[in-house]
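Right, I'll just put the structure down here and ask away after.
All protein chains of the complex are present and in place, except for one that has been dropped.
On to chain A.
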């Protein structure tokens, strides 16, 4: 990993207008950066805006405000100057559901070569076929299966096809949107291994979105924790697990079940009270204060800043600000 920032996100917001007076703040003022060659894990409860962040990065959603810089260049400038196409060859996505992410009416060859047809239209048909075979073997499938349809494959194999499709355009950055959530545990390890091998081989950078904390720790160099559309903590993965600062992160980590039944019994769980608040009407001040076991007066009034409390350890909590001391 070198020290070049590949992707920089500054004050990114994505709001969905649901009705005349209803705005869903799916992502609200999120800033982070991703070093070249690293894996940033993004965790949080379902509905907290993880996938929206990923999709906004890929310009599948137009950001409401804020800017995304890719390799130092503003993405909005880039798409304006060279078109959406230039950007999509740099950045790709792996999807959560291997059953709905492959078009059931297309063969594996057609699925994988679609990106090639768009980004390298001059490629002869034969070369394209060879490329597809090479990609299939890269992800651990046989090129003999190239003319089959997606429904003939298992979930893990389908996910491999999805990975091959993303790799076809030779991107440098991949958003993996819960790529293992829909798979069996035994298959999960295979897919994670594959992703890590590919990262080494092709110097890829990942944004790994997940809610399985143990898996995220295994694959990620740094982890960002999201709650209700905002980042609450960001740190190197070992640091985050060893020293969670935000009460929400503590609660999340305490929810990881342990394989040892004796340890599991004695595990001290922090059980959060109540449901995740409605994102249409988020709580004032710190968004977590309604469920936070350590909340005090100021939490309901002022929004804490996302500050570097320890070196390379960012947290958005009044406990660590000057006001909380």
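The definition used in the following text is that a contact is a pair of C-beta atoms (placed from the backbone, for glycine too) under 8 Å apart; a residue touches a chain by one contact, two chains touch by 3 or more; residues count from 1.
We take it that contacts and distances are computed from a predicted model.
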Undisplayed chain, where the name is taken from the UniProt record, one of "Sarcosine oxidase subunit delta", "Xanthine dehydrogenase small subunit", "Peptide ABC transporter permease" or "Electron transfer flavoprotein subunit alpha": "Peptide ABC transporter permease"
Of A:5, A:60, A:270 or A:300, the residue in touch with the unshown chain: A:60
Among A:65, A:203, A:263 or A:312, the residue in touch with the chain that has been omitted: A:263
Contacting the left-out chain in the complete assembly, out of A:5, A:18 or A:118: A:118
Option from A:27, A:53, A:75 or A:93 whose C-beta touches the chain left out: A:93
Footprint left on chain A by the chain that the document does not show: 55, 58, 60, 84-85, 87-89, 91-93, 95-97, 100-106, 114-115, 118-119, 140-142, 145, 148-149, 151-154, 156-157, 162, 165, 169, 186, 189-190, 192-193, 214-215, 217-218, 241, 253, 256, 258, 260, 262-263, 266-268
